[in-house]
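Worksheet for the structure shown next.
One protein chain is absent from this view; the other protein chains keep their places.
Letters are used for the chains, namely A and B, taken in the order the chains are written, and counting of residues starts over at 1 for each.
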Amino acid sequence: MTDSFEPKITAFVCNWCTYAGADLTGTSRIKYASNVRVLRLPCTGRIDFMLLAKAFSRGADGIIVSGCHPNDCHYTSGNYHARRRWMVYRDLMDFMGLDTRRITFSWVSAAEGARWAELVNEVTVAVRALGPYTDYRELALTGVE
Amino acid sequence: MADTHFLPQASLDTLFAALTRDGRRILAPVDRDGRTELNPVEHADEVASGCLQTVLSAKEAAFPKVERLLSYTLAPGAVALQDAEPQARPTVLFGLRPCEASGFRALDAVFNWDTRDSFFNARMTALAVIGMSCTRRDEACFCTSVGGGPGATAGSDILLTPVDGGFLAEVLTDKGRAMAALAPEAFRPDPGLEKKVVEVPVAFDPAALTVRLKDLFDNGIWAEQSLRCLGCGACAFVCPTCVCFDLVEEADAKGGRRLRTWDSCGGARFTQHASGHNPRSTQAQRWRQRIYHKFSYYPERYGMLGCVGCGKCTRACPVDMNLQEHLLAAAQA
Partner (left out) sequence: MDVIATSRQLLESGAVQAVIGFEAGTRGIPRPAFIRRAEGAGALVFDANCTQNLGTYLTRPEVRTLGRVAVTATPDTLRAILQLMAERQLKEEDVLALAVDATGEALELPTAQAVEEHLAMVAQVLPDRDREALERLGRMTREERWAFWQGEFARCVKCYACRNSCPMCYCGHCTMDCNRPQWVAEPSHALGNLEYHMVRAMHLAGRCVACGACGRACPVGIPVHLLTFHGEESVHRQFGQRAGASSRLDYALSTFRPDDKETFIR
């Protein structure tokens, strides 16, 4: 890991809260780390755990998953289902030895422009310190003759 | 006429060292957590003693479970294609049972049938076999019923048979002679050693079975036998002669690679057509296919059986689809 390592952070966010919140960050002219690549989904309930695994295998060093606060889901209960799924998946990830420090789950509302910037900055600093997630990327090359 | 020698147990390490110095990787049966695996070794004492067979076959040395055939990178308006060069490391398979050693012939029949498969051939060229005759067997073995035997030499470049203090070594081919020449001091003159192997009584006549199968295609026995079959690929993947494969493309916007992977005719979707039709939609049809492929189509097409009687399928099957038992039942159907 050299000083010039810049982590790639993939963010899976829901359209109605976090994506709108991130938009507010921009219209408020708040600067934040440009390491993040934002992927918009209708709801956190739609986020398949394999999307996270695919992000890692495609080169993400860190992942943010963010949506509406509990009780505020645009589709009423999508985020409740997502929460359950993450509680199980995160446990499984840790059991299989994946680095759960590289995934951050959060609730960020459409009004929380400043908070989004703060979250991305914190995650970027943390993942930069962890270094590139080469262990995971190397999997595609291991076991191929 | 084979060239026979006495190879003392204590000289095995000399042979291994010579093979390693010659740049060859040695793969041998190794004990690991109660299983026998085929793994790289450097010293004779790493080799499992008293094991019957490895769980997975040695076909991996010539037909790996995942193999890159080509790769490419994409740029606007341009595709840069690289045919993969087979990474065929010179390899010695040590301790391979005669049943398995004879199995490479069945793989060769497919891989050199109408097209010469350069990957398989490169690996076979780089491969040498030091086989080990069998002094034990279990109930799953039936090599003698399919033209093989516990001391058969087909497929081995050198065949070792245990004797007091070491092995009777039959040096059979040019590759065998080249290996022996690397450690000539290990191959002592044969003082008239007797080749003693375990007895494996013949259980059935495969030629008669092949004939019988012609009348059994629509017989209900296949549905009966396959009721407990799980339709997994364990039998196909441990089998030294099973050769079906799938081609998989892994690509994204920047480039990709094409891989060859093992496949099994036991899987429900193996013959699924793009139209949605599946000509082998029941496990009975798939089980029948397995038997016919090995005992009817192989003889018809290649003039050889597609089974070496090693019994690996029987041992690996979670629900005891005992091949010999099923074949005997079919012969009597």
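Brief remarks on what is shown
Simple rule for what comes next: a contact is a pair of C-beta atoms (placed from the backbone, for glycine too) under 8 Å apart; a residue touches a chain by one contact, two chains touch by 3 or more.
Bear in mind that the values here come from a model prediction, so they are computed numbers and not experimental data.
Considering the whole complex, the residue from B:A48, B:A61, B:L259 or B:L327 that touches the absent chain is B:L259.
Considering B:G34, B:G50, B:P201 or B:G303, the position touching the chain not shown turns out to be B:G34 (whole complex).
The set of chain A residues touching the chain not shown comprises 49-50, 53, 57, 70-71, 77, 80-81, 83-92, 94-100, 104-107, 119, 135, 138-144. By the touch definition given at the top, chain B reaches the unshown chain through residues 33-35, 37, 55-56, 65-66, 139-140, 223, 226-228, 230-234, 236-238, 246, 248, 250, 259, 261-262, 264, 267-269, 282-284, 314-316, 318-320, 322, 325.
What we mean here is this: only the chains that are shown with their structure count from here on.
Separation between the centroids of chain A and chain B, computed from CA atoms only, is 46 Å. Taken together, the chain A residues at the contact with chain B in this complex read 58, 140, 143-145.
Of all the residues in chain B, the ones that touch chain A in their complex are 64-68, 86-87, 250, 252, 259.
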